[in-house]
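Just below is one structure, and these are the notes that go with it.
What you see is the complex with one protein chain gone and the rest in place.
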Amino acid sequence: MTNTIKKIGVFTSGGDSPGMNAAIRAVVRTALYHNIEVVGIRRGYEGMINAEFQDMDRKSVANIIQRGGTILKTARSQAFLTPEGRQIAYNNLKKINVDALVAIGGDGTFTGAKVFGEEFDMPILGLPGTIDNDLFGTDFTIGYDTAINTVINAVDKIRDTAESHDRLFIVEVMGRDCGLIALRSGIGVGAESILIPETKTDINAIIHRLEISRKDKSSKIIMVAEGDDAGGAFEVAEIIKARFPNYDTKVSILGHIQRGGSPTCMDRVLASRVGVAAVEGLLNGERSQMVGLIHGKIAFTSFEQAIKHHVEVNENLLKIVEVLSL
Amino acid sequence: MTNTIKKIGVFTSGGDSPGMNAAIRAVVRTALYHNIEVVGIRRGYEGMINAEFQDMDRKSVANIIQRGGTILKTARSQAFLTPEGRQIAYNNLKKINVDALVAIGGDGTFTGAKVFGEEFDMPILGLPGTIDNDLFGTDFTIGYDTAINTVINAVDKIRDTAESHDRLFIVEVMGRDCGLIALRSGIGVGAESILIPETKTDINAIIHRLEISRKDKSSKIIMVAEGDDAGGAFEVAEIIKARFPNYDTKVSILGHIQRGGSPTCMDRVLASRVGVAAVEGLLNGERSQMVGLIHGKIAFTSFEQAIKHHVEVNENLLKIVEVLSL
Amino acid sequence: MTNTIKKIGVFTSGGDSPGMNAAIRAVVRTALYHNIEVVGIRRGYEGMINAEFQDMDRKSVANIIQRGGTILKTARSQAFLTPEGRQIAYNNLKKINVDALVAIGGDGTFTGAKVFGEEFDMPILGLPGTIDNDLFGTDFTIGYDTAINTVINAVDKIRDTAESHDRLFIVEVMGRDCGLIALRSGIGVGAESILIPETKTDINAIIHRLEISRKDKSSKIIMVAEGDDAGGAFEVAEIIKARFPNYDTKVSILGHIQRGGSPTCMDRVLASRVGVAAVEGLLNGERSQMVGLIHGKIAFTSFEQAIKHHVEVNENLLKIVEVLSL
Partner (left out) sequence: MTNTIKKIGVFTSGGDSPGMNAAIRAVVRTALYHNIEVVGIRRGYEGMINAEFQDMDRKSVANIIQRGGTILKTARSQAFLTPEGRQIAYNNLKKINVDALVAIGGDGTFTGAKVFGEEFDMPILGLPGTIDNDLFGTDFTIGYDTAINTVINAVDKIRDTAESHDRLFIVEVMGRDCGLIALRSGIGVGAESILIPETKTDINAIIHRLEISRKDKSSKIIMVAEGDDAGGAFEVAEIIKARFPNYDTKVSILGHIQRGGSPTCMDRVLASRVGVAAVEGLLNGERSQMVGLIHGKIAFTSFEQAIKHHVEVNENLLKIVEVLSL
């Protein structure tokens, strides 16, 4: 344990995700529990450069565990991509005696943290805050569980109208490079097909499935991750309409509602656990790692691995879609 | 009271709306209470022509009051627009001894009901089932209250991310000819501006408001009804982006989630009340009217008036947007 | 218009209700719109006596329209019941130059406001903030619509388990003197019977209804207002269990969840409208009145009438319970 850490800075960066506030709360409370000061850095790396700091006490994080978004706000920073920007950030942190950092965000955040940790003598640990679940080194990221529940609740509403009209809905969810939101929420709503970037989309197979399931089901849902190789929901709808001109096919793009909302219990607990572990990890000398949960246990993974390693799609999940949708 | 009514047919037609099931339940239960048989007609006028009938008993409508959509399904019918189609529909109804009808839907539904009631000796009463709230003769339509709550819950989620990123969101809601969903939900989310078809949209005024409110608010919502004269959300966003190129402006089209979901208490109570009143109205000899609630009391309005009369936008609501958003 | 009002105080008092924050926001924003200062008084009359004041600007009420509870907190005050307490409160208000007040609460709040307005030269208007809907002079109170939706959402969950087990549930909701929460939510969940303080409860009739509906329905809900003359849910359950010993009868007391939650759209719009009207009313010289909505229009009712007049139970609502539950 290095006893030199007396003040920790905490910030959120990149796209926001539900549970970030629970993570901030855990970091602040744990630091105070260990008699360490905490400063909140607003707007991520951009705020570090602009010296947007605020002291955090127990009250600063009261009554926020249930709130979506991030009370520290978030931003993307061009300036932090430059050595000059990072130097200013470091100087600002030193001016207020910050000894260590907890960064909450996704791969962009950790890329910045990795570089910053290498350039300066600043211990940094990261918490996986992204709805995409695309980080290696944790079973789930903070916000993913909330996002998939937001999706299924929205699609449950869409199904009401799909059932009433015997319609086919093509629903597009977030996921430019990663289909995990589409995959689990697609299973959760009983989608006929799930189109994700990780697998080659076979439109003919989808059309074949639609044909054989027509007589048994009045409503149908096809779930599309925005980054699928067949295109987004509108492109998929065009292909299907061309083949089934008489079928009543509609498109729904769920969009930004997927980033918000009160976090689920799992996201709050995950955020709380990794938040506690990050502060304790810093006190134990850990640095330049992401703190995640693997098989329900706290696990540290280097930033490098967390970003670069490919998160594999669970083949079993793909297979059960085929079994259950017919 | 005409004692000749022994069997009532009930159906839903046009776009579905939350609370239609509660209305079906009320019609069925009230008829049975008065010892009248009830038949459910599936898929509206189309099902009338195709003789898609199902007998309804108490169990048929058990445990449906809370469900979105319509268990009788709905459709639009080209065939019913022709005299031949309507004759077939009438013959089918007579074959199973239907004496009277309750039609649940919006203006298209009532237009059909009006013609049908004039051509044949068939008492028909209508229930206002549409999320648009665009029918004259009722304070609210069945589904409107649910739809505006769906909108505000979605925008509350969007605001989480808007707040975290200091963004402006242009949110498009349903309403091709009618801005009532946008108006009330816009007030409900504290929108900066609400753009509706009933009023001339003044983009310069909107931009002016954005300028003066910039320093006081980190997130901003502009609510646009899809039929606004300035265009939909994407068109409005283009104009605003051109003026504020540095502002982080995003678009969200809420789409079909607005038609679904479990109905609110107000929609369930409204549907129950007008459903009871429709059956009792038929027994009392009423016909060719919509049954609504005006000032909390049951009111009958001729189909002609219900469809044609303009539903006025409450000027006070428009005015308070201006006061509250600054 | 009296031009003498330059500073308004706003406070919440008594039991909290969802929508109070939307009302506070409307009062603050409207005052600022008219270039009037606003001070928030924390913890109602108690805070007036303890001089718990905070200046309010546009930012103070940003992002609160969707929040349950009250940011100004609320309390009950023994001290304000005494002339000495009220004198201190008045002196404190005068010290900070408060010219007029907006009080948000229920009958206890307005009783205090009425006395205070009579004793001192202080214009006060009230906003109906209570989940009970028991105030004369407004169609609905702020929070009522949210409360009944909270109830039906809870009972929808209870019905899942009731259906699965063929159970009878006795559900107790708030309402010591007023059965309006039980009445509308009871219709909303399709309750077999609704027991409210305003009507004499006939247990034999309830048992009779249970007997005849047993074969048609697998689950049953009886809704009881806590102040019913037959007792609360436990008492009612005892009577029913004695009569149907083999029936699986369970009790659920919904309790304090009924006071919380994000306000519905109707509550937010209602709160916004009466909040605007209260400030404008003060500027127009109105005083010692509650601002409500009657038939969708702003209406002023003297505190005396608002408190004392009996809110009648809608007989039609009672009647449709009988029709629909069989």
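Which chain is which? They are A, B and C, in the order written, and residues in each are numbered from 1.
Going forward, contacts are C-beta pairs under 8 Å (C-beta built on N, C-alpha and C of every residue); 3 or more make two chains touch, one makes a residue touch a chain.
The structure displayed is predicted, hence computed values, not measured ones.
*Asks:* Among the chains present, which touch the one that was left out?
*Replies:* A, C
*Asks:* Which of these, C:Lys73, C:Arg86 or C:Arg287, touches the one chain of the complex that we don't see?
*Replies:* In the complete complex, the chain left out is touched by residue C:Lys73.
*Asks:* In the whole complex, not just what's shown, which of A:Thr12, A:Thr30, A:Thr70 or A:Thr130 touches the removed chain?
*Replies:* A:Thr30
*Asks:* With the missing chain put back, one of A:Lys73, A:Arg268 or A:Arg287 would touch it. Which one?
*Replies:* Touches the omitted chain: A:Arg268.
*Asks:* Check the options C:Lys7, C:Arg58, C:Arg214 or C:Lys250 and report the residue that touches the missing chain.
*Replies:* Reading the full complex, the residue touching the unseen chain is C:Lys250.
*Asks:* In the full complex, which bits of subunit C touch the chain not displayed? Write them out.
*Replies:* Here the touching residues of subunit C are 12, 15-16, 18, 20, 67-70, 73-75, 150, 154, 156-161, 163-166, 169, 218, 250, 252-253, 255-257, 259-261.
*Asks:* Footprint of the hidden chain on subunit A, which residues?
*Replies:* Its contact residues with the unshown chain are 25-26, 29-30, 32-33, 57-59, 62-63, 65-66, 139, 145, 148-149, 151-153, 156, 159, 163, 184-185, 187-190, 216-219, 262, 264-266, 268-269, 272-273, 276, 295-296, 298, 314, 316-317, 320, 323-326.
Keep in mind that, in the parts below, only the chains that are shown with their structure count from here on.
*Asks:* Please compute the C-alpha centroid of subunit A, do the same for subunit B, then give the distance between them in whole Å.
*Replies:* The answer is 36 Å.
*Asks:* Taking the mean of the C-alpha atoms as each chain's centre, how many Å separate subunit A from subunit C?
*Replies:* 39
*Asks:* List the centre-to-centre spacing of subunit B and subunit C in whole Å, with centres computed as mean CA coordinates.
*Replies:* Using C-alpha averages as centres, the distance is 28 Å.
*Asks:* Where does subunit A touch two or more other chains at once, residue-wise?
*Replies:* Counting only residues that touch two or more other chains, subunit A contributes none.
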